[in-house]
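All protein chains but one are shown in place.
We just call them A and B in the order they show up, numbering each chain from 1.
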Amino acid sequence: MAARARSARQQQIEQLLLAPINWIEERSGLVSATKRFLFRKVPRDVSWAQTLGSATLTAFLVQLATGVILAMYYRPDPATAYASIQHITNDLTWGWLVRGMHRWGASVFIILMFLHLGRVFLFGAYRYPRELNWLIGVLILVLSLLEGFTGYLLPWDQTSYWATVVGININGTAPILGPFIADFLKGGAEIGTETLARFYSLHMLLIPGGLIALIGLHLYLVTRLGVVSPPWSKEAAGRERDEVETRKRGLVEPRPRGNANRNGSDQA
Amino acid sequence: MSTSRKREEFARYKADVKNEGKSFFPYAVFHDAVMSLVVVGVIIGLASIWYFTSGEEPGDAGILGPRYTDEADPSSIGFVPRPDWYFFFLFYLLRIFKWPESVILGTVGIPTIALVLLLAVPFIDRGRERRLLRRPVAVVASLLVIASLGILTWKGATAKEGAIGAEAAIPGWIERGNLVEGAEGVIATDPALAGVSPEQAGQLVLEGAELFAQSACLDCHLFQGAGSENLGAPDLTEEGLRGRGVQWQIDHLRDPQSTTPGSLMPSFGSLSEEQLRALSVFLESAR
Partner (left out) sequence: MNESNEEETRDRGFAEALAPAGFAAGIILALIGLVIAGESNSGWIVLAIGVVLALVFGFSWAYRATRGLRETPEPPPELAAPDVAEEPEDAVAPKRYSRGVFLTGATAGVSGLIGAAVTVPIVGFAVAPAFVGQGERDIDLGPIDNFPQGEFVITTFDYRDNEAPSVNRRTAYIRNNGFINEVPSFTVISNRCTHLGCPVQPAGPTGAPVELETASGPVSLTRVQPANFSCPCHGGAYDTEGNRTAGPPVRALDRYSFLIRNGNLVLSERFSVSEVTGEGANARMKAFKLYPPGTHVDGPDEWMTPWVS
C-alpha cells in the first residue's frame, strides 16, 4: 500500500517535471532531436584523440562569452580605445581575467584547431564521404586566423598598430586586388578611426557570424557522417573482414551481426 | 577506388557503428567534458600567469608578455611590431625573402599555395588506406609541414630585432661587458689614443655606447644578445678581440668600403672626430 502510494506520488512528480519537456517536444520536436544527437552511436574505439574537436568548440564558446562581455566596456575609438583597455585590465572587477581569457583563449583556440586538423589528417578522416567537412574545417581555420588578425588591432597600442600596418600592407602586395583589399580594410588611405571601427565590426559581428554558421554546419556533418575509428584499431568500424575472421566470428556468435546488416544495406 | 566500393565501405561503417558502437552520451561525452575542463583550466591559468607576473606600466612584461605596450603612435621612428605567435611563421617568411623581387612570395605566394594545398587534401589523397605505416607520402608530408611550421614559428619567436630605445640597456652593457676596464686597456696600449688619460675611459665608453645605441647599429648588428642580424653584419659583442685598433675603427666608420670592400654598411662620416673616437673606443673595449 505504502509502495503504491509512493509510486503514485512519484508519478505525479514525474508528470510535473515532464510536462514542460513534453510541451516543448510536442510543439518543436527539439527534445527528440537532442536525444538523437546525444544517444547516437559512435565507434566503440573512439577515445581521447577525438576530443580535440569538442575542446576547440569549448575554446570558441569561451571566446564568444568573454568577447560579448568585453564589448560592454571596450570603446572602439582611437581617442578612448587604449584607455578603455587599461581600464578593463587594471580597474574593473575581474576585468583582467575576462580580457586575459579572451586573449589567451584565442591562442588556445588556434592551437587546438591545428591539433584537431592534424588528428583528422593522420586518421585519414577527410576521405569519402567527409571531404566537404574538411573544406568547411579549413574555412573555419581561415576565418579564425582573420579573427585573430582583426582582434590584434583593438587594444590600439604600439604593437597592435604597427602589426596591423604590416598585416594590411601584406594584403596590399597581392596582385590586382591587393591595394583594393588594403584600402577596404583601412576604410581609407590611412589607418585611423575608420580602420578601428571596421576591424571592431568585423571582429565582433561579421566573422563570428560566419564562424557560428560554419561550426553549426561542421557539427551537423559530424553527426550525420559519424566519427572515424583510430587507424590502428583492431575493431575499427567499417574494417574489412577476411574470411577467417568472419568464420571465427560465426563460431563465437551464431548471428553474424555485421554481415546481416551489410547485406541489408546493399539491398536498400 | 571505385565509387561503389567507397559506398559499400561507408555502409559497412554505418552498420558496424550501429551494431558494435557505444552511445555518444555519456561514454564519449565524458572524455569530451574532461578535455574541455582541461582547456578552460589552461585558459584561466594562462590569463592568471599573464596578469600576475606583469605590471600596470605599458610594456612591463611578465612571463607571458606585457598587458599592453604604449599607446599607438603613428609618428614613431623605430618600433618593431610583432604579430601574435600563430602568425610567426608568416612573419619569419617575410624575413627570408630579403630581395625586392621576391617580397610577393613571402607575403602572398607561399601562404596562398599552402592554403590551396590544404583545401585540396581530400582530393589529392583519394585512397582508402588509413594505417599510418601504409601512407608514407602523407606521413612524410605532414612531418615536413609540422617541422617547417615549427621551425618558422621558432625562428619568428626568437628573431633578433633592432633594439629601439637601447639607451636603457647601456648600464647593463658596460657592467656585463666590463667595458670601462676594457677601455682602460685600450687607452694604455692603442697608439691612436696617445695623450688620453685613463680617467677618461668611463666617460668615453659611455659616450660611445650612447652613440652606438642612437645610430641604429643594432638594426643590423648584434651586441650582447640585443639587436638583429641583418645583411650579414657581424656580432659586435667581442669586437675588441679582433685586434683592429682604434684608428682602423675610425677609418671603417668613416668609410666602411675602404677597409672592408663590398660592405653594405653606410658611412658614418657625419659624426665628428670626437664622436667617432668615442664610438671606436667603445667597440674596441668590447672584449
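To be clear about the criterion, contacts are C-beta pairs under 8 Å (C-beta built on N, C-alpha and C of every residue); 3 or more make two chains touch, one makes a residue touch a chain.
Bear in mind that the values here come from a model prediction, so they are computed numbers and not experimental data.
Within the complete assembly, B:S75 is the residue of B:S75, B:T158 or B:S197 that touches the hidden chain.
Among the residues A:G29, A:G188 or A:G209, only A:G188 touches the chain that is left out of the figure.
Summary of contacts with the chain left out: across B:C217, B:V246 or B:V281, the touching residue is B:C217.
Take chain A: the residues that touch the chain left off the picture are 77-79, 82, 156, 161-162, 165-166, 168-170, 172-173, 175-180, 182-184, 186-194.
Contact between chain B and the absent chain runs through residues 71-81, 94-95, 97-100, 102-104, 107, 161-162, 164, 210-211, 214-220, 228, 230-231, 264, 266-271, 275.
Just so it is clear, only the chains that are shown with their structure count from here on.
Between the CA-based centres of chain A and chain B the separation comes to 32 Å, rounded to the whole angstrom. Considering their complex, residues 37-44, 46-48, 50-52, 54-55, 58-59, 62, 78, 82, 85-86, 89-90, 96-97, 99-101, 103-108, 110-112, 118, 121-124, 126-131, 134-135, 138, 142, 145, 148-149, 152, 155-163, 165-167, 170, 173-175, 178, 191, 226-228, 231-232, 235-239, 257-258, 261-262, 264-266 of chain A touch chain B. Across the complex, chain A is touched by residues 6, 8-25, 27-29, 31-32, 34-36, 38-40, 42-44, 46-48, 50-51, 56, 58, 64, 67-74, 76, 79-87, 90, 94, 103-104, 107-108, 115, 118-119, 121-123, 125-132, 135, 138-139, 142, 146 of chain B.
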